[in-house]
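Structure record follows, encoded as structure tokens.
For this view, one protein chain was removed and the others were kept in their places.
Each chain carries a letter (A and B) given by its place in the written order, and its residues are counted from 1.
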Amino acid sequence: MNNPVAVYILISIGVVFDLVGALGLIRLPDVYNRLQAATKCVTLGTCLILVGVVVASGWNAMGIKALLAAVFVLWTSPTGSHALARGAHIAGVPLWAGSVVDKYKEDTGR
Amino acid sequence: MSTFLLLLIIGTFLCLYRVAMGPTPPDRAVGIDTIGVMIVGICGIFGIMTGQDFYLNVAIAWALLSFIGTLALAKYLEGRGFDE
Partner (left out) sequence: METLKRRLLDMSIIFVLWLLLTWSLDVQSVVAGAILAVLFALVLSGLLPARVTRLFSPVRWFWALMHLISLAFWIVLANFDVLYRVLHPNLPIRPGIVRVKTTLKSDEAKAFLANSITLTPGTLTIDIIDDWLYVHWINVHENLEDTEAITRDIAGRFEVTLRRVFD
């Protein structure tokens, strides 16, 4: 493994952010807030782990595949999360009781 | 390395709690989506531990399939009312 110190630092930061995302999924009160925490933290956490794999293996088959996987995750994770948010809103899941405003409902009526 | 693996598995179980207990169907869908992305990270750590590059093939395929699955779940949620 090349450069083990950098690899351990990258992977431990990534794992910490993954855990924070999972914790947010449990603690936050409604679907939309949970999606926020889960998308942001888990995307960055997984990308950091995969960058750690790139640093560990260098430019060979494994490193290139890890880099491609990181790009895929960075691209598809926000897209999937706003598809889910739109689906949840159209299915009629209410916002948390402490929410301030819902312009989407006012404008589209669904 | 195996410590990181253990921590990620704990995180996956936290998401699984949301899948099992989530009060509404979209909550469960969010949990499934998050588990999908976390497993990509687990595959990367397996790749470092064993030095085999096919774990990264699994990671890429899992990322794409979990994205398609999330889109399918979202479409399914849009197509129906909410009464549970």
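FYI, contacts are C-beta pairs under 8 Å (C-beta built on N, C-alpha and C of every residue); 3 or more make two chains touch, one makes a residue touch a chain.
Computed from a predicted structure; not experimentally measured.
*Asks:* For subunit A, enumerate the residues touching the unshown chain of the complex.
*Replies:* 17, 20-21, 23-24, 27-30, 32-33, 35-37, 39-41, 43-44, 60-61, 64-65, 68, 75, 78-79, 81-82, 85-86, 89, 95-96, 98-105, 107-108
Going forward, only the chains that are shown with their structure count from here on.
*Asks:* Centre to centre, by mean C-alpha position, how many angstrom separate subunit A and subunit B?
*Replies:* 10
*Asks:* Name, in rising order, each residue of subunit B that touches subunit A in their complex.
*Replies:* Residue list for subunit B touching subunit A: 1, 4, 7-8, 10-12, 14-15, 17-18, 24-27, 29-31, 33-34, 37-38, 40-41, 44-45, 47-48, 53, 56-57, 59-60, 63-64, 66-67, 70-71, 73-78, 80-82.
*Asks:* Okay, in this complex, where on subunit A does subunit B touch?
*Replies:* Those in contact with subunit B are residues 1, 7, 11-12, 14-15, 18-19, 21-23, 25-26, 31, 34-35, 38, 42-43, 45-46, 49-50, 52-53, 56-57, 60-62, 65-66, 68-69, 72-73, 76-77, 79-81, 83-84, 86-88, 90-93.
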